[in-house]
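Got a structure here, written out as structure tokens. Questions coming.
Missing here is one protein chain; the remaining ones are kept as they sit in the complex.
The letters A, B, C and D name the chains in turn, as written, and every chain counts its residues from 1.
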Amino acid sequence: MTNGRRQNIVWFTLSIVLFLVVWEAVCRLLQMPAFILPPPSSVLAALWQQRELLFGLHLWVTLREVLLGLAVSILVALVLTFLMNFSRTVERLVYPYLVISQTIPIIALSPVFILWFGYDLSGKIAVTILFTFFPIVVSAFDGIRSADRQMVQLLKTMGANRWQVFVKLQVPSSLPQFFSGLKVAATYSVSGATIGEWLGASAGLGYFGRRASGNFQAPALFASVLLLSFLGIMLFWLAGLLEKRMTGRRRKRKINKGERFL
Amino acid sequence: MTNGRRQNIVWFTLSIVLFLVVWEAVCRLLQMPAFILPPPSSVLAALWQQRELLFGLHLWVTLREVLLGLAVSILVALVLTFLMNFSRTVERLVYPYLVISQTIPIIALSPVFILWFGYDLSGKIAVTILFTFFPIVVSAFDGIRSADRQMVQLLKTMGANRWQVFVKLQVPSSLPQFFSGLKVAATYSVSGATIGEWLGASAGLGYFGRRASGNFQAPALFASVLLLSFLGIMLFWLAGLLEKRMTGRRRKRKINKGERFL
Amino acid sequence: MKLQFSQVSFSYGTQPVLQKLQLQVNSGEFVSLVGPSGIGKSTIFQLANGLLQPDEGTIELDGKPEQNRLGKLAYMPQKDLLLNWRTVVENAALPLEIQGLSRREAHKRVIEQLDRFGLADWADAYPEELSGGMRQRVSFLRAAITGCRVLLLDEPFSALDGITRVDMQEWLLSMWQTLGITIILITHDIDEAILLADRVLVLSEQPIRQVHEFNVALPRPRTVGNRHLPQFQQTSEQIWRVLREARQPATVRLQRGDNR
Amino acid sequence: MKLQFSQVSFSYGTQPVLQKLQLQVNSGEFVSLVGPSGIGKSTIFQLANGLLQPDEGTIELDGKPEQNRLGKLAYMPQKDLLLNWRTVVENAALPLEIQGLSRREAHKRVIEQLDRFGLADWADAYPEELSGGMRQRVSFLRAAITGCRVLLLDEPFSALDGITRVDMQEWLLSMWQTLGITIILITHDIDEAILLADRVLVLSEQPIRQVHEFNVALPRPRTVGNRHLPQFQQTSEQIWRVLREARQPATVRLQRGDNR
Partner (left out) sequence: GSNASPQNGRSAPNAGPAPDQSASDITELTIGLDWYPNAVHSFLLAAEQQGYFREEHLNVHLQMPSDANDPLKLAAANQLDLAISYQPQIIQARSEGLPVVSIAALVQHPLNAVMVRSESGIESPKDLAGKSIGFPSMPLDESIVRNMVKTDGGDDSGLTFTDVGFDLIPALTGKQVDAIVGGYINHEQLLLEKNGVSLKVFKPTDFGIPDYYELVLATSDETLNKKQPALAAFLRAARKGQAYVNAHPEEALNLLLSKQAQEFPLDEQVEKQSLHILLPLMQSADASFGSQTEANWQTLSDWMYAEKLIGQPVQADAVMKQID
């Protein structure tokens, strides 16, 4: 297990290093203008130069937005999934709006957002929620509906009500699909917070990046993008870890002789 | 079946009408400034006024981008899923990039995009792919890995090679999860094309909307948003229809007496 | 609890399974259900426990027509249907949890029984780690522990070796006698059917219009040795005769309502 | 094809199942495997077919140690394991498709056999529409049709009624005789084990260190009537004795390597 994790980290590092090498190579071989795509070396230099601002302020601002937004989003998604599962009417009335909410370009609604949420944290959280709840709802809902029919019936013969079928069977068996959605959402949460900051902010990595872009400081812009990516990867990884934790009990046992050939 | 579909349409219409009513009420009761959130009546008026431009030009441009983008995206996603399934090395090397690609704010890369893709269709398709392949890959890949272990083993005892296990078992059993992802992707494809148009375009609903927004013609902006939403809902619906088609054979039979109590 | 089918008809789509069937199992009775594969035994169970509803006729519990029979009868399905994320104890405790018992209490009750079922060392094992027979025993335990007054057992011992089977049969009989519950058992083993039951119901035609009843007049307690009693042999032969006569529709070509 | 286990040890984690087991099944032989639930019968099959590899010792096919045994032996697992999105025909045709036959050809071969299995009217039905016994027959057909020289059958008839079972047994025997294949059958029915096999192997201790062998010296063709022959009775009693002696570890408390 620890061995596997160590190996994972090695692979991850390898893939990041490869990425940086390819990036540097692209910059040099294709002679990309540095003000459009700066080489990673200069980006890392900028990261170091701006470390106080980035790590002292902006990273934390964005991190808070992301985490709060994602947490509320999961809550919202679960409540929606729950309601849609228990009432066909709610499902039919609500589902179209969920889809609609994802097709509206945020720019169209940004004035409304500003009017309603202003420039404080709530606005960024709202955008993050808008960006992330959808994949969770769709996968959780699909997961819940795909619970084994025969098991549902067996539970009914035990006198289980809908709530018990939900808790004892549908929820556990939808976990794999729920986590697929959560991983996607975790990744998107970073973009959500960034866009949230673009609607109006005075701190955060998105704000920083935009300013850097306005000042033609491509390395600084990419330094913030690098941090954003890093944040996204961490969140994805955390979601994966959570998945292992929550569904691991049954997996752990599976990993025995029987799996040698898989 | 036809009855059920008719009922669906009734519900959908109901929910849309309700939406418009609530929207109109919000505008009037909260006295929203019309240039921020125009009432649906004026949006519909704008839609009618601009019908020639919208339906004659922009809708088709965007539709083409969306459909092409989504099609290529599905292809890309399937190829990636396939490669990651067959090679652990590919998975480990590629997966981090997939995540990275989703955390980078696209606007930060807009000059790079323009540099590489220019202003023609390919750029919009590229953005649409970037927006849509991820949910498909994550769900398809997770779906494939969650194929029943005992069935995998049984196939192996029949002498099946990995390809056969993939085709005969993993692919069919991952369909529900794949379609969860596809539905999410179909919804996002519209946003993808819209953002693609923002990077540089001279036609399309996103382009139209942005210009309307720049000129504070809120009704025109929301008219384009309305069409975009409609496009998104249609695509979502199509993905759902496809799901029913592809997994329907087994569902159709299931719907018999045994389902009465579900 | 008394269970009664009055003029019950049922069909899957266009394929009739039951036609105006009369069936009665008295309170405290032990009845075996025997018949060829695919005739409709499991279907009868699903009608009884409320998973299916008859197209015509009524199903009565204790003399009263009862629409909502779910949760009133304990049911052991033919497939073991264990939840693969629950351990042996957690799986068997499921119906108790659903009845509202605390986790602790439910687990306690299950653990008390594990030894009897040869599962004492496997309390925390997951279904994947169990052999076929062990899974069947967990499923059996799960049904037996519910405390319902009627127990529907769909081939509960089919995956057990002879000795374990006798063990389980004995346990079942002792439970039946102490608790005074009603048991209906589906089995393909005619000897088992006779040995355990007060009455053997034989299904032989498709769709099922009537059942052939055989009262088992052997005194209790019975042992495996009873097999050699002439009475036993006679009942057994009668049942075989009924089944053999009806052979054609059962195994060679099943009659179906539609003709695909 | 000859199958041989040489000094094979195997354990799940810390729980030993086989210890230096010697086992040999000759080409063209029909062998039954009998033993208490949970002793390791299915595990032996999984070792034979290559799903598991021994911790020690070798498994030989036709005298040669063979690491890659997957696909060389036909295997009918204890659970029916049908794909719920494939019809009866499509499920049974799966191994043929995997062997590279065209869909058409594979389906044709399956359809030829359906009648024999009492599934003729169910060709296009999905597994959910089948009764337990019908599912088992599909699974049996799927294994029997592969054309492999060795057939491993894990309780193939447990969900079948007596008549259907005899039918299937007869078909199996006739296939065995015409094709000259090797068959190993796990069953809990001692009579069935004796009636069908050349040799009955009894597993009784856990972990399995050795097998008790019983040669069945009855002439073929055999019928159900053979049961009453003294030779038959004698073998049956011997087997029961072995099993009864070993009763304790099997049902009361199974020995495990770790002590949770």
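One rule holds for everything that comes next: a contact is a pair of C-beta atoms (placed from the backbone, for glycine too) under 8 Å apart; a residue touches a chain by one contact, two chains touch by 3 or more.
Note that the structure is a prediction, hence the values are computed from the model and not measured.
The hidden chain, counted over the whole complex, makes contact with A, B.
Across the entire complex, the residue among A:T81, A:Q102, A:S213 or A:S229 in touch with the chain not shown is A:S213. Touch with the chain omitted from the figure is made, among B:V26, B:L53, B:L93 or B:V167, by B:L53. Interface residues of chain A facing the missing partner chain: 33-36, 107, 110-111, 114-115, 118-119, 198-202, 207, 210-211, 213-217. Considering the complete assembly, chain B touches the hidden chain via residues 33, 35-36, 50, 53, 57, 107, 110-111, 114-115, 117-121, 198-203, 207-208, 210-217.
Keep in mind that, in the parts below, only the chains that are shown with their structure count from here on.
Here the spacing of chain C and chain D, counted between their Cα centres, is 26 Å. We define each chain's centre as the mean of its Cα atoms; on that basis chain A and chain C are separated by 50 Å. The mean-CA centres of chain A and chain B are about 17 angstrom from one another, to the nearest whole unit.
Each of residues 149, 153, 156, 254, 258, 261 in chain B touches at least two other chains. Chain contacts: chain D has residues 12, 50-51, 70, 79, 128-129 touching two or more partner chains. Those residues of chain B that touch chain A in the shared complex are 8, 11-12, 14-16, 18-19, 32, 36-37, 92-93, 96-97, 99-100, 102-105, 107-108, 111-112, 115, 134-135, 138-139, 142-143, 146, 149, 152-153, 156, 176-177, 179-181, 183-184, 187-188, 190-191, 194-195, 198, 206, 209-210, 213, 221-222, 224-225, 228-229, 231-233, 236, 254, 258-259, 261-262. Of all residues in chain C, only 49-51, 70-73, 75, 77, 79, 81, 83-85, 94-95, 97-99, 125-126, 128-129, 146 touch chain A in the complex they form.
On chain C, the positions that touch chain D within their shared complex are 12, 34-39, 41-42, 78-79, 115, 118, 120-124, 129-134, 137, 154-155, 158-165, 167, 188-190, 240, 243-244, 247, 250-254, 256, 260.
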